[in-house]
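Moving on, here comes chain A:
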Amino acid sequence: MALLEVRDLRVQFETPEGVVQAVNGIDFQVESGETLAIVGESGAGKSQLVMAIMGLLAENGSASGEADFKGRDLMKMPPKELNKIRGCEIAMIFQDPMTSLNPFLTIEKQMTEVVMHHQGLRKQEARAHAVEMLRAVRIPDPEERVKQYPHEYSGGMRQRVMIAMGLLCEPDLLIADEPSTALDVTVQAQITQLVGELRDKSNMSVILITHDMAVVAEVCDRIIVMYAGEMVETGTVDDIFYRPRHPYTQGLLASVPRLDRLSDDELHAIPGNPPNLLDLPSGCRFRDRCSMAREVCFGVPPLQVQENGCMSRCFIDMNNGEFLPAESKGVEENAGEDSK
Partner candidate 1 sequence: MNQEGILRHSATRLLGLIPTLLVLITIAFFLIRMAPGGPFDSEKVLPPEIRANLDAKYHLDEPLMQQYFRYLGQIITLDFGPSFQYKDWTVNELIARGFPVSLTVGGLAMLLAFLVGTSIGITAALRQNTAMDYSIMGVAMLGISIPNFVVAPLLILVLAVYQGWLPAGGWDWSIQRMILPVVTLALPVIAYIARLTRGSMIEVLHSNYIRTARAKGLPGHLVIRRHALKPALLPVISFMGPATAGLITGSVVIERIYSIPGLGSYFVQGALNRDYTLVMGVVIFYGVIIILLNFIVDLLYAWMNPKIRYDEVQ
Partner candidate 2 sequence: MTIALPIRILLASSFLLLAACGDSGSDFSRPRETRNQPVELVLLEDGRPHPAVLAEEQLVRRGNGEEPQTLDPHLAEGVPSTHILRDLFEGLTTESPDGDVIPGAAARWNISRDARTYTFYLRRDSRWSNGDPLIAEDFVYGLRRSANPETASNSAVMLLPIQNAREVLAGELPAEELGISLLDEFTLQITLTGPTPYFLGMLTHPATYPVNRRNVEEFGDQFSRPGKLVSNGAFVLKSWKPRVSIELEKNPLFREADQTLIERVVYLPIEELSTEVTQFRSGGLDWTNEVPNNQFKWLQRYYPDELIISPWMGSYFFGFNLATEPFVENPELRQALILAIDRQVITEKVTQFGEQPSFALVPRGIDGYVPFSPEYADWTQEQRNEEARRLYELAGYSSDEPLRVEIRYNSSENHKKIALAIASMWKQVLGVNASLVNEEFRVFLQNRAQKAITQVFRAGWISDYNDPYSFLEIFRTGRRRTKLSSRNCGCDAILDEVGTERVRARRERLMFEAERVLLSDFVIIPIYTYVTKRLVDQHLRGWQNNVMDHHLTRYMFMLKTREPEAEVPAAKVEPEPELVPEPELVPEPEPQQGVNDVPSSEISDDEDMDVDGTSGEIQAEVEAEQATRTRKEGKGL
């Protein structure tokens, strides 16, 4: 049984302008010890997907679907139960380390409260544990620095603290929501590598959310590509990187600077912007930006599933790159549904 199994997860927000469908029926699994990357542009619904799982949506948001963690549905769990899992069995690291730590409390206070609350450690023990964890994330002089306030730390250091804090209870699943985005480029790599190292030591599962394909390649096992609230492609790192099926995935990869490319002019951005979630186009959501779009793309694209678990939501056949015959659409989609 998978550690986390998410089925038909939908998230919507009520805004003054109307209902926003941020996540529109996502299914995926995370196996023990596996690192899953969720990639996509800003606004693709990556963060809201994991927020919904963690029960951290804003007040105007609501989620439906199932998220079975070790066989128990997090989505239907009463807050008290959920609180026993959050921070303990599932830890989360957020996008913006500058604001994610409470500026009014010392690092010590913020770290020790996790273990004191979840594991009932006494203050001294909790403190020793916190120091040890800080050392593990390579904070120099952790005995002293643990007494400091967040503003006395640099951004990268703060993210290390966040990671240390997440790992205090030795969680089974770490959700890292764009942990390096807000940091200096040099620090970005260090943070990602740190997450990878720590995962290797502890055999925990990781969901890494990022829009940075370069990061993914280094640490991840499997990748989910999201676009406008939908999963457009999934597969192993090798599949995605070397055999991207979906035009959007191809576009994403093309926009990543790579050493094996010859020159800058091969680096290109995907034209246009993601669609307005309030007013989604019918049919394929990527259609307007897709260089290969055809008449057929005005219909709802099928989710094609391969034996090895790779999937693609496109009219282009995963296997041969040809456009699917029109009549096969429904069949393939049904097949996709059945496979779960």
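Here are some notes:
Quick note on the criterion: contacts are C-beta pairs under 8 Å (C-beta built on N, C-alpha and C of every residue); 3 or more make two chains touch, one makes a residue touch a chain; residues count from 1.
How were these candidates chosen? In short, all candidates are chains of the complex that A comes from, given by their letters.
Predicted, not measured: the structure shown is a model, and the values here were computed from it.
All listed chains 1 or 2 share the complex with chain A, though the touching one is 1. Those residues of chain A that touch candidate 1 in the complex are listed here as 54, 56, 58-59, 79-80, 82-88, 91-92, 94, 96, 99-105, 113-114, 117-118, 149, 151-152, 162, 165.
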